[in-house]
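Here the complex is missing a single protein chain, while all its other protein chains stay put.
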Amino acid sequence: MTNHWVDIKNANLVLIMGGNAAEAHPCGFKWVTEAKAHNNAKLVVVDPRFNRSAAVADYYAPIRTGTDIAFLGGLINYLLANDKIQHEYVKHYTNAAFLVNENYTFAEGLFSGYDAEHRKYDKSTWSYAMQPDGYAAVDETLQNPRCVFNLMKQHYARYTPEVVSNICGTPKEQFLKVCGMIAETSAPDKTMTIMYALGWTQHTVGSQMIRTAAMVQLLLGNVGMAGGGVNALRGHSNIQGLTDLGLLTNQLPGYLTVPGEKETVYEEYLAQRSLKPTRPGQMSYWQNYPKFFVSLMKAWYGKAATKENNFCYDWLPKLDKMHDVLQVFEDMHQGKMNGYFCQGFNPLASFPNKAKIGGALAKLKYLVVIDPLATETSEFWQNFGEYNDVDPAQIQTEVFRLPATCFAEEDGALVNSSRWLQWHWKGAEPPGDAKGDAEIMAGLYLRLRDFYRKEGGAFPDPILNLTWDYAILDRPSPEELAKEYNGRALADIPDPKDPTKMLLKAGQQLDGFAQIQDDGSTACGCWLFAGAWTEKGNMMARRDNADPSGLGETLGWAFAWPANRRILYNRASCDPAGKPWDPKRAIVHWNGSKWTGFDVPDFKPDSAPDQGMEPFIMQPEGVARLFALDMMAEGPFPEHYEPFETPIGTNPLHPKVVSNPAARVFKDDLAQFGTAKEFPYAGTTYRLTEHFHFWTKHAVINSVLQPQQFVEVGEELAKEKGIQDGALVKVRSKRGYIKAVAVVTKRIKPLMVNGKKVHTVGVPLHWGFKGVAKNGYLANTLTPFVGDANTQTPEYKSFLVDIEKA
Amino acid sequence: MALQSLDIERRSATTTPSPSVREPMKVAKLIDISKCIGCKACQAACMEWNDVRDSIGICEGVYDNPMDLSADSWTVMRFSEVEPEPGKLEWLIRKDGCMHCADPGCLKACPSPGAIVQYANGIVDFHEGNCIGCGYCITGCPFNVPRLSKKDNKAYKCTLCSDRVAVGMEPACIKSCPTGALLFGSKDDMTRHAEKRITDLKARGFENAGLYDPKGVGGTHVMYVLQHADKPQLYHGLPKDPQISPLVSLWKGMAKPIMGIGLGLVALAGFFHYVTAGPNEANETEEDEKEEQ
Amino acid sequence: MQLTRRQFFKVCTAGLGSSSIAAMGFAPEMALAEIREFKLLRTTETRNTCPYCSVSCGLLMYSIGDKAKNVKSEIIHIEGDPDHPVNRGTLCPKGAGLLDFVHSPNRLKYPEYRAAGAKEWKRISWEEAFSRIARHVKDDRDKNFVAKNAEGATVNRWLTTGFLAASASSNESGYLTHKIVRSLGILGFDNQARV
Partner (left out) sequence: MSNRSKLVPRYSASERANHWFVGITFILLALSGLALFHPAFFFLTNLFGGGPWTRILHPFIGVVMFVSFLAMAARLWGHNRITEADRQWRRHLGDILRNRAGHLPEIGKYNIGQKYLFWTLVLAILLLFLSGIVIWQPYFAPSFGIGLVRIAVVVHAFAAFVAIAAILVHIYATIWTTDSVRAMTRGTVTEAWARHHHPGWYKEVSKEAKQA
């Protein structure tokens, strides 16, 4: 999240779109009801279903699943057409005035540089027009047709209310009502907060949906404001933490990136990532990349990482391509994988196209499952009748299932959506012989290290030299690991302002990432978390919930990255002169000598407003990007593309380019996409508030609250198909079928799309063949095996199904 | 407000007043349906605190699970999809459970002394130790709340967490409610808070928003803020003007003295008739004369 | 007194009736009111965070015993932490039902192994589990480790084993997991953030 949970109460308008906060994050949703009750806020919900967020909303508008870019594009067009934007903010804090490369074009659904054969873009033309002095060219007057502002206006001019209503199925007057309510927050002292989740991420154009929302918030001047921002409601309790720690195919801790196989020269690897400012006077914070990288390698390989061996740069595996879960299971399905570890993850239930996942797992030599619960994945080889019809004798995979502790049986820290690192304490012993995740990983690692010490083997160096200075070798304590990722000084660190004085003595914990050095004199597991465990102790365990500003800024509670800052880009909550846009909700301001306020300023503390440093300090140009340059796979401006399984079979904006041209699709998956003829209804999967994915079917209370698998069907479709409320129905997609009880409801209405009536069928995903709830089909039997062009997040939210009485 | 034998306002099947000199604060639970997202946290918290687990049932085509109150589910969410104005769909979700009436129908109907106790703070609590399982409370309750357990034939319902309130804490469901739809406090505070909520709702277009504190049962210690207070039946059959059924009032009110005195009189009438009019004897002499005639 | 046989009967029955009431003992004095004992009185309170979604609701966990050595601390109740600035003591239905996750009948208790083609689990020791898994890892890594790619560039990667990390485990185990997995050269490495 750019802001945080409690900050939602400061909003004047809350837009819940691409998410269902009331069901997926009920206790976070409290702050929406608080905003309504104490801030006279309005709640707008835009969703294919009238869900439980809509139940308490002031206004609900239906939308066809997968068309959020059309809706938001139409909204941008509305804001620009009615001049409802925060002009000062847009001019100073976004790249509206930047001039774009003259070769950049967009026509017939494609941007310039498209290579159809590789379904990729050559993105060189998606750049700024550069001035001779190496800085980007700008036109402050916004008159030049090539400036971002005008190109954006021209791009979204096509998204008229009629076009939006035709694509999204949202009745025109309802779309215009939502636009009207949102437009009001363009006033400097009015803010809107957007709360989204997997409703936006789980599409083949998911990332671009979120970008469009960010553009809307930038045009309205809401980013950096209290009660504003673009807020991702993340799923798991520590999904933010593991993302920050970089447990992803192409990531290292602190959003550093794994080198590609072409980056053979260490200096070029660093240069590529420590971006120099492209506008005068900007901070472009990523210039510090080398410090963070060197300190990471010192933390991992200690003395073995030296200047001479480029701090073990070559010990890191180099990427040939992204090995995200879709790629891995595609390779596994082709028999190229031998082993797989599932630590607290249930891929058979969580990944799309369950048949392919089961088939792939069956080709493994060994599978290791580490989990507190008996998951479906651990018994993918077992026959559970129609729920998992396999023959164990045919499956030669050896499976190890190791019992892990759960949250209540271990100390440690979790990072929530608001980037708060919070410590928790163990309250009970684990059942039986269960061990903590760290203890299990240590056990495996120490065995492996012994084997390599005794027998040698392929490239043992990183294994043998991994730092392992824990008091109890096979039980690294959470405290030690937390101190390690916070970082410490390896040698005395002189104070830059006064070299005679020492900032830190060797062995002391770092106070923050400002103290990280690039000469190997500091070690830091994750620069972003520096400040979590300082010499003053465990900052994550702090429990002072004082809120002096009344805006929910509890800086004394736990620790937030970066540097305990609670609202990102909060410099943008002030006008260029440093005065807050909305005095009633001031969080930071310039007091003449430095930036100060209720939050840690997201800015260089002593940089006076007139020095021209802009709020978005991570960007080389210091301003937010309406034009995304080459950072996105399918275009600098978000464009509406249909889901791969589209109910209308075409794209009204550009029939020649229907779905995302830059999305990666494996050959045999292309054949497994259904068409609207065979599967006429739009299917979507989602969660219910009573269950958490596939865990709570193991908990009696939650299984009592939602005992049995069901699908939601609109009254009209049910009447058409003769489906009675409560009857058993069969829902089929190209990849398989599920049977479930039908919940016939008024809350899903057919939508008129492109002259055709599109029905939506809702498929909650909480059931499986392990647990105390009634057994059910894994919902991902239906979902397509294709992901977003940037993140590879599978398209769970939009696919095609047929439904009939079972 | 420690709740024990000195704080009893009324006790079932007890014709003499119970010790109730103390005047503790009257508590109340406010259910603000306009803030309720139907997440069932209250059901989960209730089951978990009271260590009761209902059986894992089936889906009957609606979100209501379990479908009805039971001896193991003392509160359930009832979902109703309604369109008060055509085209404007509303999903009204009501937390069903004991209303803790000021004049409890269950207590009036209960024949077993001490099985149902109304504390001075307004909580109506079942004391299953004295419950004989006759089900009269079900007959008496205007809101159809008490349920008999199949396991032990005792009646069960929401206790408003009398054990937590007794040590000064709020009920489990109220503490858990994520959106603040459930509130706990003195009945006056809750009524005042409701008024503020109602003005807010009226401002958002619900002209008929209002407080549901039915006088028919003397007011309740569980109150609703309804968006449509003029049509409570929209909320899955919330009774419009609930009161103890006149039949029950007759049965447990007038009938008792009539029956008691009536039978007493019949018995006494017989006795006094005997001592005054004497026995009805067939004396032999009279028979002989008749014989001869 | 002269009792005819019938009168004798009458007296006995009356006597029997009244005495049976006495014999059974007039109903024992019923307790006027009985409030359930407050079940958390002497339990141990621990602060924790809900493992489910990313709101990070603060929890109060109550386990039996006062940390005395001879007590196996078992959690008997979980409710919201009123001091936590986000949830302020509230919990959603998942959080309020956490007790049933901690005590789920499906909690795994012992390392288990399923042989190729087998139909059931076999319980094994931790020792055996670590050794056999480490052996699998070493054999597969040594066989399929790629030090240099086709163009001769140093890549040091191992693609034939993948790893899925838990998005509900703590930062500490996540950090340790990343340190180990990346040092093996694994690139097929993800967590729930991907989906």
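Quick notes on this structure:
Going in written order, the chains are labelled A, B and C, and every chain counts its residues from 1.
Note that in this section contacts are C-beta pairs under 8 Å (C-beta built on N, C-alpha and C of every residue); 3 or more make two chains touch, one makes a residue touch a chain.
None of these values were measured; they are calculated from a predicted model.
Checked against the full complex, the one of B:134, B:211 or B:229 touching the unshown chain is B:134. Set against the missing chain, the residues B:19, B:84 or B:113 yield one that touches it, B:113.
By the touch criterion stated above, the residues of chain B touching the omitted chain are 13-15, 111-113, 130, 132-136, 138-139, 144, 148, 150, 153, 245, 247-248, 250-251, 255-256, 258-260, 262-263, 266-267, 270-271, 273-274, 277-284, 286-287, 290-291.
In the analysis below, only the chains that are shown with their structure count from here on.
Chain contacts here are complete: no pair of chains fails to touch. Between chain A and chain C, the centres computed from C-alpha atoms are 29 Å apart. With centres defined as mean CA coordinates, chain B is found 49 Å away from chain A. Of all residues in chain A, those touching 2 or more other chains are 26-27, 30, 689-690, 700-702, 705, 772, listed in ascending order.
In chain C, the residues that reach two or more other chains under the touch definition are 78, 80, 87, 90-97, 99-100.
By the touch criterion stated above, chain C contacts chain A in their complex at residues 44, 46-59, 61, 63, 72-75, 78, 80, 83-88, 90-102, 104-119, 121, 126, 129-138, 140-142, 144-145, 147, 149, 151, 153-195.
If you check the complex, the residues on chain B that touch chain C are 3-5, 7-8, 11, 18-19, 39-41, 43-45, 47-49, 113-114, 117, 119, 125, 127, 129-130, 159, 162-164, 166-167, 172, 175-178, 180. Partner chain A is touched in their complex by these residues of chain B: 34-41, 43-44, 47-48, 53-63, 65-66, 73, 81, 83, 89-91, 93, 178-181, 197, 200, 204.
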